[in-house]
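Yeah, one chain of the complex is gone here, protein chain that is, but the others are all in their spots.
Every chain is named by a letter (A and B) in the order it is written, and numbering of its residues begins at 1.
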Amino acid sequence: MKTGKNFPVLYWVVVAVTLALGAVGFYWRLSAGHRMANYGELIVWGLWVATYIFFVGISAGSFVIAALVYVFDIERFRPIAPLALLVSLITLPVGLLNIWVDLGHMERFYELYVRPSLVSIMSVEVWLYTAFLIVLVAIIWLEFFRKAASEEEQRSGRLAVRVLSAIGLVLVILFEGAGGALYGVAAARPAWHGGLFPLLFILSAMVVGTALLAGIYAFFSSERGTERHRQVMVDLGKLMLGLVVMEVLFTFSEYSIAFYGSVPSEIEPLKVILTGPFWYVFWIGQVGLGMVLPIVLLVWSRTREEPLWIGVAGLGVVIATFAMRLNIVIPALALPELEGLINATPSPRITTSYVPSSMEWFVAIGTVGLALALFAIGYSLLPVEPQQEKEVSHG
Amino acid sequence: MDEIKQTPEPQPGVTRRDFLKTSAVVGGTLTITSAVANAFRQVAGLERGMSGAQAASEYPLNKVENIIYSVCLQCHTSCTIKGKVLDGVLVKIDGNPYSPMNMLPHLSYDTPPEEAAQVDARLCPKGQAGVNSLYDPYRITRVLKRAGKRGENRWEVISFDQAINEIVNGGTFADGTRTPGLKEIWAVQDPDLMAELKADAMAVAGGEMSLEDFKAKHADHLDLLIDPDHPDLGPRNNQFVFQAGRIEHGRKEFAKRWLKDAFGSVNWYEHTTICEQSHHIAFQQMTNQYRGEGSWGGGKTHLKPDFANAEMVIFFGTGAFEANFGPTPMSELVTWSLTYRNMKMVVVDPRLSKTAAKAKWWLPVKPGEDAALALAMGRWIVENERYDATFLTNANKAAAVADGEPSWTNATWLVKIEDGKPTRLLRPAEAGLEDVDGFVVSQEGTLAVVDPNDEETPVEGDLFAEGTVNGIHYKTAFQLYAEETMAHSMEEWSDICGIPVRKIEEVAREFTSHGKRAGVDLYRGPVQHTNGYYNGLAIIMLNVLIGNIGWTGGVSKGGGHWHEDGSKSGQPFNIVKGMHPGKLGSFGVPLTREKWHYEKSTLFQKDGYPARRPWFPYTGNVYQEIIPSAQDGYPYPIKALFLHKGTPGYASPAGNPTLAAIADPEVIPLVIADDVVIGETSMYADYLFPDTAIWERWGTPHTTPAMQPKVSKFRQPIIDPLVEKVTVFGQEQPICMEAIMLAIAEKMGLPGYGPNGFGDGMDFRSRQDYFLRMAANLAFGDKEDGSEAVPEADEEEIRIFREARRHLPPAIFDEERWKAIVGDESLWRRVVYLLNRGGRFEDFGDVYRGEKLAHQFKGLFNIFVDNVAAGYHSLTGEHFYGLPTYEPVKDAAGNVLEQDRDAYPFRLFTFKHIYGGQSRTPGNYWAQLGVARENFVLLNQADADRLGLKENDLVKLVSPTNPDGLWLLPNGEARPVVGKIKPIQGIRPGTVAVSWHFGHWAYGASDVVIDGQVVRGDPRRATGLCPNAVMYEDPVLKNVSLTDPIGGSSSFFDTRVNIVRA
Partner (left out) sequence: MPYVPVVSEMENALVRMQEDLKRALEKLPSERRWVMVIDLTKCVACDACTVSCKAEKKTPPGVNYTVVIKEEVGTYPNVREVYLPRPCMQCDNPPCVDVCPVNATWKNEEGIVVIDYDVCIGCRYCMTACPYGARSFDFGEWYTEETPMIAPYETAPTFEYGEERVRRNRRSPIGNVRKCNFCIERLHEGLLPACINDCLGRARYFGDLNDPDSLVSELLRERYSFRLKEDLGTEPKVFYLS
């Protein structure tokens, strides 16, 4: 086992601490219900929803990388395809865990299967996640566990993986698109309402998936130092650069169009994002870490070939994507539907400012810890690292 | 980091445990026996099904068996209510559809209760939030005795009997202090002696008997007097003072009987001077009728516009939708008239009130300058002859009758002018006319006698006349009024009041364009000033000018009420004025020197002018003076105070000295109080009794003239009181004001209580003995022959009556006992009929007919108030003034108050929110804390900009007499008068407003210790600020607010303040 080498003690310390915090958070959540949460009657969704779309985005994005290999035979990413599957497999349930605790009645999640609404994007989403999870598990089983007895079997297995991956690809695009649409259809929230959201969601899923894989591969791979590792990293870097540039364009057009149109209800939330009390989430998070940093690192000749710097760029983008998730969910809700509404019956829950409570933080951090722990375990138990023999056979 | 919320888990088990834990602390009686506890377990599911939990899909709140009608008192409007009870818990309060206070028009009185149960009538938010007050977690349910110093808020729970015993015989406290017993104060106990002392003491005061003779005659009893050198101060009994805040009819008479008639003390007070007394007095003096031989009386204290028919209404310093009397009865009348009758409304208020927001004109007057505005309007009306000359020239009743006018005025009567000042009304003899008891008018220059009440010979007079007769210079009252209005030019008046001339004229023109269908209403805004009485006269005068009194759409005395006191002949129980065997009676100068001319006292004989503290010949219930007078020992020190439902230290302006005094055992050796919570002032009591809440007790509140139909509301218990039950006179009853008084009466043997307390065969053992007899009087009606009695309840109604009270234990409801109290089966059935409807109510159809109202004020209006002009200011020795006039702010010695406008640039005023009821609704989580969370320091945006203040900046208010802006609590705590700024447009620049109801430090707002256990306060109840502490202390008297010497009103709106960053 190479685990020790891949996952230093510090990693496990982080896992332990985050899980411990998570345990406290979950205890509070389960014993106090929602009372300790700081989302309210106006900002009805908070940290957990942001964390959920963040994780689900990663799941979708990293699966796209795997699909590049399994469906489109883009061989240069083959070394990280199993890793991508693992990341996808872990982040989806962890993301859903966040949305599960967010429910007022967690015990009723089965209603989503028993009496789903076909016109509700949210229930469609859940069905898509479920379908995708089944597909993903099947792919992983085929890839990692199925010992093909014969050439014939191997071929049919590969075909199956290809077909399943194609289905998976469609599913992730659907659920990310739907994820965007979930907000986009909300006519009540002018800042969400619009056609751009589905595309933005798909794009940013690919950005964050790529970026996270770059980060993991840069720092955890046992192949670090090899040429192949460097080559994969450089390719990931290029892909990431392209995606980040597209994201910059998207963001720019989104903001500039809104400001050009200058409909107050649309620009108010954007103003909050740009100049409100949490301006740094956008400027340092989204712009600094998510755009400036990666573009510099991936363009500058001194760093663009360096796996470590590419990895740093990737982690920056990951954090930036989290910032972006927060900015999607929260500011749009901070605008009262009717002017004067928040002063009509003042209450601590009817406010335009939202800072997650410690309970919310602990739970969200706990889910990150869970992801880290599952990752380390999965990484150790599953043949995620490219196999020596395999490499020979392909060589 | 956010605070971690504990999870109280109101699941049955846990809550019940918590519940019991608490009960042990605050209300031990809230345990097993209490209705709440039972109900609580039921609703929490522990005993589901055992006592009739309602079946699913059934809506129980419109079942007639779950409804009891009673009366609200969250504010003093006292609206009729419908209480809905579920498993013994009062779960919802709505308006009573039988009552005109709640419906426009209301259901007819003979509607079966079953039908009325289906109609929920309107009710204001705080009336509905009564449920919150009733089940306030901070309610006290057992007797508390102080365990630390006064005000330290450390208490021990003691038994009721122990408390009564110690109050009567003296008590000792943990800190070594001793309180005297009431026994020691009950000096004169013999009614004959009391009467004799009284007669002779009055003779001494009147100079008809010498002090020596008095002393010689009463040598044996001089020790019973407070001061044998001043027998007119009365017996030592007077050293026991009863001070009530919001007390209502029923309880008033109950408490007066006890204190004045049985204990023999004159010192019975309620709170009206911190309320609106000068308004009452202005009306009363203007409507005082001439009784002959120089005496006046019988004035009405309150008239209101007939909102349902007026074409125009002007509100001075009040409105229809927030406070006044009050939102529930008035709102719909006014909105209906505004929307469907296009009624024009004007609001004179420095603040854009909710009424102003709906008005055609908002006149943001400078606080205190209302008289300038009213006189300016008067000037325009006089100059343009827009007054009703026909009405005004009628000089007596016969003249009025001839014109079809219900009332007449003394506009044409002649007033003597001495040294250029109008002094008194000219008398026929003085004018060289026939020497009869009457007054004089000028008829085209010829003087004639007028008898105001003459019904035969109409007398009219010249409105304007001036001349000299027998060397006496005279003018008509109306001319004098006209001259008052001419004291300043329109521009000058406009400068004083801050309203542009054009606006004043516009409003005056409109006001005089509707004949008699216009009216002016006023309340606290213009009268809670040192010049409140005169402001009141100047404003009421506008009504007189158009002669709208008693006319449909004019001003009205309202429908009034049937007489619950039994004072009408034929009524079954003459319970207030009679039925008091062994009645002791009382006499002497009241502690507040009210209703007493200084000149008619032995203290005047000794001290002359100036008096040490003011005397108030024209007003009563001078609340703010009670404790400060005791502190100064003027006119005499006191021994014991019973504080009932009042919070003088908090609700009065400049209350700091009052708090210091009440906390000082040297000033008041014994303080007992009853309250529903531990209040801002009741926390200084030595013994604090719980009281029944308003939904648990009895009462017979009266209605204001906002209601044209006759209304007799009847308060009755809706639920089993949460307070402990005790036994008094062998009768189990809840602790409440009545039970305390009965128990003390029992212990001391006060006359008129217990077996045969009301006379032969009529016991007086509990509050029911009293109030059910009142209900019987109401059910019987005012007609001697009983022709006005309400119908008898039939079997079905009796069943409903019984069923609706099935949750009440025998101590609260015992049908047989109740019936026995009423005595007669037929009368009993009528009582049931009345109780099933929460009182009795006249139909609208009977009151709105034709040009004139059914219930009219018929009588004289005094433009020149001779009665007041006859009196003297007790510090200056000068005569009061007889006319509506403009007067600046003055101190007790009559000096114009120099105000430092530079250091204190803002004029402070306060107002009430619809969701707040005085200081007693901080525990209303649905209304006061649900609709607002706190109050603010309101000022004009321009002022805020100038000061560089932004919304929510913390500021402190400071004033010349409270330069540090502090509430000085005698327990050593100093609470700054600090609040958040809210800049708005709807307020006059240069003023600052702070709403009332907030800024609590007691009433559940902070921790108290009971039996060694800390009961945590709720910080939500402590939000906001109360500005009363920075209101002016009188610079002459020092320990009290500024006061109107005639009306007695305490000044709330004369203080200049500065706003400093906190």
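Quick note on the criterion: a residue touches a chain if its C-beta (ideal position, glycine included) is under 8 Å from a C-beta of that chain, and two chains touch if they have at least 3 such contacts.
Remember, it's a predicted structure, so these values are computed and weren't measured experimentally.
J.: Using the contact definition given at the top, list the shown chains touched by the missing chain.
T.: Counting the whole assembly, the omitted chain is in touch with A, B.
J.: Looking at B:G930, B:P976 or B:P1035, which makes contact with the chain not pictured?
T.: Within the whole complex, the residue contacting the unshown chain is B:G930.
J.: Pick out which of A:L42, A:A84, A:L97 or A:I267 touches the chain that's been left out of the picture.
T.: In the complete complex, the chain left out is touched by residue A:L42.
J.: Which is it among B:V71, B:M103 or B:V450 that touches the chain not included here?
T.: Selected residue, touching the omitted chain: B:M103.
J.: Suppose we count only contacts with the excluded chain; which residues of chain B make the list?
T.: 6, 8-12, 15, 18-19, 22-23, 25-26, 30, 36, 39-40, 43-45, 53-62, 86, 89-95, 97, 103-107, 118-126, 128-129, 131-132, 135-138, 308-309, 320-321, 327-328, 331-332, 335-336, 338-342, 352, 354-355, 357-358, 362, 364, 843-849, 914-915, 925-927, 929-931, 940-942, 984-989, 1004, 1015-1016, 1018
J.: Going by the touch rule given at the top, which residues of chain A touch the chain that is not shown?
T.: Against the left-out chain, chain A lists 32-35, 37, 40-42, 44-45, 99, 102-105, 108-109, 111-112, 114-117, 119-123, 126, 182, 185-189, 192, 333, 336-341, 343-345, 347-350.
In this section, only the chains that are shown with their structure count from here on.
J.: Taking the mean of the C-alpha atoms as each chain's centre, how many Å separate chain A from chain B?
T.: 67
J.: Can you list the residues on chain B that touch chain A in the complex?
T.: Spelled out, the residues of chain B in touch with chain A are 1-2, 4-5, 7, 930-933.
J.: Contact residues on chain A for chain B in the complex?
T.: Within the complex, chain A touches chain B at residues 28, 31-33, 35-36, 38, 345-347, 355, 357-359.
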